[in-house]
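Note that one protein chain of the assembly has been removed; the remaining protein chains are unaltered in position.
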Amino acid sequence: MNEDLNAWLLALVQTGTFVLLAPLFSGWVKRVKCWLQNRRSPSLLQPYRDLWRLFGKETLVSYTASPLFRIAPYIIAGSTLLAAAVVPLLAVNLPTAAIADVIVLAGFFALARFFLALAGMDVGTAFGGMGSSREMTLSALAEPAMLIAVFTLAMVASSTNLSTVINHTLADGMVLRPSFLFALLSLILVAMAETGRIPVDNPATHLELTMIHEAMILEYSGRHLALVEWAAQLKLMIYGVLIANIFFPWGIATHLNGSVLFIAVAAIGIKLLVLGTALALGESMLAKMRLFRVPAFLTLALTLALIGLLSHIILEVN
Amino acid sequence: MLNQLPLYQQAILTLAAMILFSSFALLAQNRVLAMIHVFAWQGLLVALTTTFVAYDSGAHHLYFSAALTVALKVLFIPWLLHRLVRRMGIDREMHEVGHPAMVLMTAAALVIFCYYVAQPIHQLSTSITRNTIAISMAVVVLGLLMLITRNKAVSQVIGFMSLENGLFFAAVAATNGMPMVVELGIAFDVLVAAVIFGVFFFHIRDSIDSLDVAQLNQLAEHDQ
Partner (left out) sequence: MNALQFTLGIPLLASMLLGLFGQRTWAKTFNVWTAAAGFAASLWLAWGILQNGVLGGEATQFYVDSFNVYLITLTAFVGATSALFSRPYMARERASGRLSDGRMRLYHSSYQGFLFTLQLALSTNNLGVLWVAMEGATLATVLLVSLYRTPGAIEAAWKYFIICGVGIALALFGTVLLYFAAARVIVDPDQALLWSVLARHSSEFDPVVMAIAFVFLLVGYGTKVGLVPMHTWLPDAHSEGPTPMSAVLSGLLLNVALYAVVRVKIITDGALAMHPVAHNPHLPGYLMMGFGLLSFTVAGLFLHRQQDIKRLYSYSSIEHMGLITFAFGLGGPLATFAALLHMTVHSLTKSAIFITVGHASHIAGTQLMANIRGLIRTQPAVGWGLLIGTTAIAGFPPFGVFVSEFLLLIATMKAQPWLTLPLLMGLAVAFAGLFRHLHPIVYGDAPEGQNPVQANMWPVAVQLMLVLWLGLAIPAFLARWFDQATLLISGEGLL
């Protein structure tokens, strides 16, 4: 009974950590980018200040907006929060791990994306509609790649549960698997597309005609904008944690012990640090692609995922 | 189980997957110079795999084969193609792939088909590389696909050379390499073929002023 309570408590703490650290992760990425571009970066805590400021501001809603416009930010933030609750950040084998199915995760993201697209179109502006249609096109292409990569992982571990996958990888030790290698590359590309980073979409742009994600949230202000922005930061962190913990799970806590948890926190901290740096490096080296070339990029992701799946079936199954 | 294999045997499997990926990459390439570079990478991956197999199986003549592959497929033939392409002035051209998505889907389907055909061989072999026999057959078939779907001479030749890569890989994967005399003969043939191809490009270009082999269609069986 005590164990169970501890486990639930840890699950809550884990979700809270996720929520609280997401802006910090974005701040870190921004800091590294600024270093690389020889600019003076804002403080690491600046995203928190921005969110705080936005929460205090008045929300202006257009008279053409429907009730969906007001509800959407909460749904988006809510489903992203649920996704965060499910992904193992510090420990596997938590009670929330029972619903930690990768397909459920994909479903949460799809829900958030659906309502975001609807909200973009809701007010009736041209930019919003454009952003929504672009977002749906790209996610329609990215979805198969992500699913195939995820199925590859599932086939290796014989389960779609994230916890089981991570446990399986931990049990195997340092193994060089072609299927994992290709699934990793594919997921990195998909993550870049889904979270709206360069080379697919520039999160810092002010040019509306080049926007995808930003175009959908142009009409939001005040706490609505705060929720949506914070959901985007949370999504980035979730993808980062997924990639870090599935493919390089060493350090994650398998049972609830003080020292083990401490190691877990340190481990995930280091992994996110490295991933954030890599993301900033990638964003600085690559240029944003023309929208019509993004399908080629996503076809590359699909091909990588396919090869991962094929190499699992052909090479790894005896 | 994969985690029970020693590291270099896992490396062989990973390299095989990367060779397959390079075949896909060749199919999707539009730019001539990029095609030549991907082909060189494929040759390097094949040579690396051969080295690992040589280490694993103790067949020392494979080290020599790997060195031969590097000299021929990674250094000489790409250099020759580079020089030709530059002399003909087509290094900036785009040799477009028609229907790239269809080609990639067909390629994936062909890989699955090769896996099915290679099953009986897979069941008989006892070496670590038996899994890679299907991959080598797939590389051969994808080289053939590249030959079919392209209609510029240089792309067709690279597809042909990629097919030869797949054949060499098949020999290494299935049988730990053919006898040395045969390997040398094959390498010599590939060398001569590459040189003759080079000569050919100039003849084609002088004859029809382009390298679009789709224009070489005068001798078809139609009413002249």
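Chains: A and B, in written order; residue numbering restarts at 1 for each.
We adopt the following convention: a contact is a pair of C-beta atoms (placed from the backbone, for glycine too) under 8 Å apart; a residue touches a chain by one contact, two chains touch by 3 or more.
What you see is a predicted model; the values in this text were computed from it and never measured.
The hidden chain, counted over the whole complex, makes contact with B. Screening B:L27, B:V140 or B:I158 against the full complex identifies B:V140 as the residue touching the chain left out.
Chain B residues in contact with the hidden partner, per the touch definition given at the top, are 117, 120-121, 124-125, 137, 140, 144, 147, 153, 156, 160, 163-164, 167, 170-171, 174-176, 178-179, 181-182, 185-186, 188-189, 192-193, 196-197, 199-200, 203-204, 206-208, 213, 216-219, 221, 224.
Operating definition for what follows: only the chains that are shown with their structure count from here on.
Centres computed as Cα averages put chain A at a distance of 38 Å from chain B. Residues of chain A touching chain B in their complex: 172-173, 175-179, 181-182, 296, 299-300, 303-304, 306-308, 310-311, 313-316, 318. Listing the residues of chain B that touch chain A in their complex gives 1-3, 7, 10-11, 13-14, 16-18, 20-21, 24, 28, 100-101, 104, 108, 111-112, 115, 131-132, 134-135.
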